[in-house]
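Of the protein chains in this complex, all but one are displayed in their positions.
The block that comes next holds chain A.
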(Lines give C-alpha, C1' and ligand atoms only; values in the text may rest on other atoms or scores of the structure.)
Protein backbone atom coordinates (compact mmCIF):
# COMPACT_ATOMS: atom_id res chain seq x y z
CA UNK A 1 0.00 0.00 0.00
CA UNK A 2 1.35 3.43 -0.85
CA UNK A 3 2.13 5.96 1.85
CA UNK A 4 -0.65 8.23 0.58
CA UNK A 5 -3.24 5.47 0.73
CA UNK A 6 -2.15 4.57 4.25
CA UNK A 7 -2.31 8.19 5.34
CA UNK A 8 -5.74 8.55 3.79
CA UNK A 9 -6.98 5.52 5.72
CA UNK A 10 -5.57 6.54 9.06
CA UNK A 11 -8.31 8.98 10.13
CA UNK A 12 -10.96 6.41 9.33
CA UNK A 13 -9.22 3.78 11.44
CA UNK A 14 -9.08 6.22 14.35
CA UNK A 15 -12.70 7.23 13.85
CA UNK A 16 -14.07 3.71 13.47
CA UNK A 17 -14.94 3.01 17.15
CA UNK A 18 -16.84 6.28 17.44
CA UNK A 19 -18.49 5.80 14.05
CA UNK A 20 -19.54 2.26 14.96
CA UNK A 21 -21.11 3.48 18.19
CA UNK A 22 -22.81 6.37 16.39
CA UNK A 23 -24.27 4.13 13.71
CA UNK A 24 -25.46 1.42 16.09
CA UNK A 25 -26.68 3.63 18.90
CA UNK A 26 -27.93 6.69 17.04
CA UNK A 27 -28.56 6.22 13.35
CA UNK A 28 -30.11 2.76 13.51
CA UNK A 29 -32.52 3.66 16.37
CA UNK A 30 -33.31 6.92 14.55
CA UNK A 31 -34.15 4.89 11.48
CA UNK A 32 -36.47 2.73 13.60
CA UNK A 33 -38.19 5.88 14.79
CA UNK A 34 -38.64 7.07 11.21
CA UNK A 35 -40.13 3.70 10.26
CA UNK A 36 -42.32 3.67 13.37
CA UNK A 37 -43.74 7.07 12.57
CA UNK A 38 -45.45 5.57 9.51
CA UNK A 39 -46.99 2.66 11.39
CA UNK A 40 -50.48 2.67 12.72
CA UNK A 41 -51.36 2.26 16.34
CA UNK A 42 -54.06 -0.23 17.03
CA UNK A 43 -56.10 -0.27 20.22
CA UNK A 44 -55.58 -4.00 20.47
CA UNK A 45 -51.95 -3.47 21.33
CA UNK A 46 -49.96 -4.72 18.34
CA UNK A 47 -49.06 -1.77 16.10
CA UNK A 48 -49.77 -2.23 12.48
CA UNK A 49 -46.71 -2.08 10.26
CA UNK A 50 -47.02 -0.29 6.94
CA UNK A 51 -46.91 3.13 5.38
CA UNK A 52 -49.63 5.25 6.91
CA UNK A 53 -49.56 9.02 7.06
CA UNK A 54 -52.10 9.23 9.90
CA UNK A 55 -49.57 10.13 12.62
CA UNK A 56 -47.99 12.81 10.50
CA UNK A 57 -51.38 14.21 9.61
CA UNK A 58 -52.20 14.44 13.30
CA UNK A 59 -48.83 15.82 14.39
CA UNK A 60 -48.69 18.46 11.66
CA UNK A 61 -52.36 19.25 11.41
CA UNK A 62 -53.50 19.50 15.00
CA UNK A 63 -53.30 23.06 16.35
CA UNK A 64 -52.68 21.61 19.82
CA UNK A 65 -49.28 20.32 18.79
CA UNK A 66 -48.45 23.43 16.83
CA UNK A 67 -49.25 25.70 19.78
CA UNK A 68 -47.13 23.67 22.15
CA UNK A 69 -44.28 23.62 19.64
CA UNK A 70 -44.44 27.42 19.34
CA UNK A 71 -44.67 27.72 23.14
CA UNK A 72 -41.62 25.47 23.47
CA UNK A 73 -39.64 27.60 21.03
CA UNK A 74 -40.74 30.74 22.87
CA UNK A 75 -39.62 29.36 26.26
CA UNK A 76 -36.30 28.24 24.74
CA UNK A 77 -35.83 31.68 23.18
CA UNK A 78 -36.55 33.54 26.43
CA UNK A 79 -34.24 31.17 28.31
CA UNK A 80 -31.48 31.74 25.76
CA UNK A 81 -31.89 35.50 25.99
CA UNK A 82 -31.78 35.46 29.80
CA UNK A 83 -28.73 33.18 29.71
CA UNK A 84 -26.99 35.55 27.28
CA UNK A 85 -27.74 38.63 29.40
CA UNK A 86 -26.66 36.91 32.60
CA UNK A 87 -23.84 34.83 31.17
CA UNK A 88 -22.00 37.45 29.12
CA UNK A 89 -20.97 39.68 32.04
CA UNK A 90 -19.94 36.62 34.06
CA UNK A 91 -17.85 35.28 31.19
CA UNK A 92 -16.31 38.73 30.66
CA UNK A 93 -15.42 38.89 34.34
CA UNK A 94 -13.75 35.46 34.28
CA UNK A 95 -11.89 36.14 31.02
CA UNK A 96 -10.54 39.48 32.25
CA UNK A 97 -9.87 38.47 35.85
CA UNK A 98 -6.23 38.53 36.76
CA UNK A 99 -6.74 36.03 39.57
CA UNK A 100 -7.33 32.32 39.43
CA UNK A 101 -9.29 31.66 36.23
CA UNK A 102 -9.02 27.90 36.72
CA UNK A 103 -10.75 28.15 40.08
CA UNK A 104 -13.52 30.33 38.65
CA UNK A 105 -14.06 27.90 35.79
CA UNK A 106 -14.08 25.00 38.23
CA UNK A 107 -16.77 26.76 40.27
CA UNK A 108 -18.72 27.14 37.04
CA UNK A 109 -18.46 23.40 36.37
CA UNK A 110 -19.33 22.45 39.92
CA UNK A 111 -23.11 22.20 39.32
CA UNK A 112 -22.44 19.52 36.67
CA UNK A 113 -21.31 17.19 39.46
CA UNK A 114 -24.86 17.11 40.79
CA UNK A 115 -27.62 15.44 38.81
CA UNK A 116 -29.64 17.81 36.67
CA UNK A 117 -32.85 16.35 38.14
CA UNK A 118 -31.69 16.96 41.71
CA UNK A 119 -30.69 20.51 40.80
CA UNK A 120 -34.10 21.09 39.25
CA UNK A 121 -35.91 19.63 42.24
CA UNK A 122 -33.92 21.82 44.59
CA UNK A 123 -36.08 24.74 43.43
CA UNK A 124 -39.05 23.07 45.12
CA UNK A 125 -37.24 23.42 48.44
CA UNK A 126 -36.55 27.05 47.71
CA UNK A 127 -39.78 28.23 46.11
CA UNK A 128 -42.31 25.71 47.46
CA UNK A 129 -45.09 26.69 49.87
CA UNK A 130 -42.99 25.43 52.77
CA UNK A 131 -39.72 26.25 51.02
CA UNK A 132 -36.87 28.45 52.12
CA UNK A 133 -38.11 31.67 50.56
CA UNK A 134 -41.62 31.40 51.96
CA UNK A 135 -40.27 30.50 55.42
CA UNK A 136 -38.20 33.68 55.43
CA UNK A 137 -41.06 35.83 54.15
CA UNK A 138 -43.48 34.32 56.71
CA UNK A 139 -41.11 34.68 59.64
CA UNK A 140 -40.39 38.30 58.70
CA UNK A 141 -44.12 38.91 58.53
CA UNK A 142 -43.93 40.19 54.97
CA UNK A 143 -46.62 37.75 53.88
CA UNK A 144 -49.30 36.14 56.01
CA UNK A 145 -49.68 33.00 53.98
CA UNK A 146 -47.22 31.20 51.70
CA UNK A 147 -46.89 32.57 48.17
CA UNK A 148 -47.53 30.16 45.33
CA UNK A 149 -44.44 30.62 43.25
CA UNK A 150 -43.98 27.20 41.72
CA UNK A 151 -45.51 25.40 38.76
CA UNK A 152 -45.78 28.14 36.17
CA UNK A 153 -43.87 29.20 33.08
CA UNK A 154 -41.59 31.52 35.05
CA UNK A 155 -40.32 28.69 37.23
CA UNK A 156 -39.79 26.55 34.12
CA UNK A 157 -37.64 29.33 32.62
CA UNK A 158 -35.89 29.78 35.97
CA UNK A 159 -35.06 26.08 36.08
CA UNK A 160 -33.84 26.10 32.48
CA UNK A 161 -31.64 29.15 33.06
CA UNK A 162 -30.21 27.45 36.12
CA UNK A 163 -29.44 24.38 34.02
CA UNK A 164 -28.15 26.12 30.89
CA UNK A 165 -26.29 29.18 32.16
CA UNK A 166 -22.91 27.39 32.50
CA UNK A 167 -23.06 26.39 28.81
CA UNK A 168 -23.49 30.02 27.84
CA UNK A 169 -20.77 31.27 30.18
CA UNK A 170 -18.28 28.65 28.98
CA UNK A 171 -18.86 29.40 25.30
CA UNK A 172 -18.65 33.16 25.71
CA UNK A 173 -15.64 32.77 27.99
CA UNK A 174 -13.74 30.76 25.40
CA UNK A 175 -14.26 33.36 22.70
CA UNK A 176 -13.50 36.29 25.03
CA UNK A 177 -10.39 34.59 26.32
CA UNK A 178 -9.13 34.28 22.75
CA UNK A 179 -9.36 38.03 22.15
CA UNK A 180 -6.07 39.86 22.52
CA UNK A 181 -6.43 42.45 25.31
CA UNK A 182 -4.18 44.76 23.29
CA UNK A 183 -7.11 45.22 20.89
CA UNK A 184 -9.10 47.10 23.51
CA UNK A 185 -6.00 49.08 24.48
CA UNK A 186 -5.45 49.92 20.82
CA UNK A 187 -9.06 51.06 20.44
CA UNK A 188 -8.73 53.20 23.58
CA UNK A 189 -5.51 54.75 22.35
CA UNK A 190 -7.25 55.71 19.11
CA UNK A 191 -9.88 57.64 21.02
CA UNK A 192 -12.59 55.12 21.83
CA UNK A 193 -13.97 55.12 25.38
CA UNK A 194 -14.03 51.79 27.20
CA UNK A 195 -17.66 51.27 26.26
CA UNK A 196 -17.02 52.18 22.61
CA UNK A 197 -14.02 49.85 22.55
CA UNK A 198 -16.25 47.11 23.91
CA UNK A 199 -19.05 47.59 21.41
CA UNK A 200 -16.70 48.17 18.46
CA UNK A 201 -14.12 45.50 19.11
CA UNK A 202 -14.74 43.03 21.93
CA UNK A 203 -18.44 42.41 21.41
CA UNK A 204 -18.26 41.72 17.66
CA UNK A 205 -15.26 39.47 18.15
CA UNK A 206 -17.08 37.48 20.84
CA UNK A 207 -20.29 37.04 18.82
CA UNK A 208 -19.30 33.56 17.59
CA UNK A 209 -19.05 32.40 21.22
CA UNK A 210 -22.33 34.08 22.05
CA UNK A 211 -23.97 32.39 19.06
CA UNK A 212 -22.53 28.99 19.98
CA UNK A 213 -23.70 29.37 23.58
CA UNK A 214 -27.07 30.56 22.33
CA UNK A 215 -27.48 27.57 20.03
CA UNK A 216 -26.63 25.13 22.82
CA UNK A 217 -28.99 26.81 25.27
CA UNK A 218 -31.78 26.95 22.70
CA UNK A 219 -31.47 23.34 21.52
CA UNK A 220 -31.06 21.91 25.02
CA UNK A 221 -33.85 24.14 26.34
CA UNK A 222 -36.27 23.26 23.54
CA UNK A 223 -35.60 19.55 23.98
CA UNK A 224 -36.06 19.37 27.73
CA UNK A 225 -38.91 17.51 29.42
CA UNK A 226 -37.64 17.22 33.01
CA UNK A 227 -37.79 20.91 33.89
CA UNK A 228 -41.44 21.44 32.86
CA UNK A 229 -42.30 18.10 34.48
CA UNK A 230 -40.77 19.09 37.82
CA UNK A 231 -41.28 22.86 37.89
CA UNK A 232 -44.13 23.45 35.44
CA UNK A 233 -47.88 23.36 35.96
CA UNK A 234 -50.33 21.26 33.95
CA UNK A 235 -50.46 23.92 31.23
CA UNK A 236 -46.69 24.37 30.96
CA UNK A 237 -45.98 21.18 29.04
CA UNK A 238 -43.24 21.54 26.47
CA UNK A 239 -42.97 19.61 23.26
CA UNK A 240 -40.74 16.88 24.67
CA UNK A 241 -43.38 16.26 27.33
CA UNK A 242 -45.83 15.40 24.55
CA UNK A 243 -43.41 12.86 23.15
CA UNK A 244 -42.93 11.40 26.61
CA UNK A 245 -46.69 11.33 27.11
CA UNK A 246 -47.36 9.63 23.79
CA UNK A 247 -44.70 6.98 24.18
CA UNK A 248 -44.61 6.22 27.93
CA UNK A 249 -48.15 6.98 29.04
CA UNK A 250 -50.28 6.24 26.00
CA UNK A 251 -47.90 3.67 24.55
CA UNK A 252 -48.57 5.29 21.18
CA UNK A 253 -45.13 4.75 19.71
CA UNK A 254 -46.00 5.68 16.13
CA UNK A 255 -47.39 9.10 17.13
CA UNK A 256 -44.56 9.68 19.60
CA UNK A 257 -42.08 8.92 16.84
CA UNK A 258 -43.69 11.40 14.47
CA UNK A 259 -43.72 14.09 17.19
CA UNK A 260 -40.09 13.55 18.14
CA UNK A 261 -39.05 13.72 14.49
CA UNK A 262 -40.96 16.98 14.18
CA UNK A 263 -38.96 18.54 17.02
CA UNK A 264 -35.77 17.08 15.61
CA UNK A 265 -36.50 18.67 12.23
CA UNK A 266 -37.21 22.11 13.69
CA UNK A 267 -34.04 22.11 15.79
CA UNK A 268 -32.10 20.59 12.90
CA UNK A 269 -33.03 23.49 10.66
CA UNK A 270 -31.80 25.85 13.36
CA UNK A 271 -28.48 24.04 13.67
CA UNK A 272 -28.15 24.04 9.88
CA UNK A 273 -28.67 27.81 9.75
CA UNK A 274 -26.07 28.25 12.47
CA UNK A 275 -23.64 25.98 10.68
CA UNK A 276 -24.17 27.85 7.43
CA UNK A 277 -23.12 31.17 8.96
CA UNK A 278 -20.76 30.33 11.79
CA UNK A 279 -19.59 26.77 11.34
CA UNK A 280 -19.59 23.91 13.79
CA UNK A 281 -15.95 24.47 14.68
CA UNK A 282 -16.95 27.31 17.00
CA UNK A 283 -19.24 25.00 18.95
CA UNK A 284 -16.47 22.44 19.32
CA UNK A 285 -14.19 25.18 20.69
CA UNK A 286 -16.71 26.08 23.35
CA UNK A 287 -17.25 22.50 24.45
CA UNK A 288 -13.55 21.68 24.50
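Throughout what follows, a contact is a pair of C-beta atoms (placed from the backbone, for glycine too) under 8 Å apart; a residue touches a chain by one contact, two chains touch by 3 or more; residues count from 1.
In the analysis below, contacts and distances are computed from a predicted model.
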{"item": "Hidden subunit of the complex - UniProt protein name among \"Spermidine/putrescine import ATP-binding protein PotA\", \"DNA 3'-5' helicase\", \"Electron transfer flavoprotein alpha subunit\" or \"5'-nucleotidase\"", "value": "\"Spermidine/putrescine import ATP-binding protein PotA\""}
{"item": "From A:138, A:192, A:226 or A:271, residue that would touch the chain that is not displayed", "value": "A:192"}
{"item": "Candidates A:61, A:111 or A:204 - the one touching the absent chain", "value": "A:204"}
{"item": "Absent chain, residues of chain A that touch it", "value": "180, 182-183, 185-194, 196, 200-201, 204-205"}
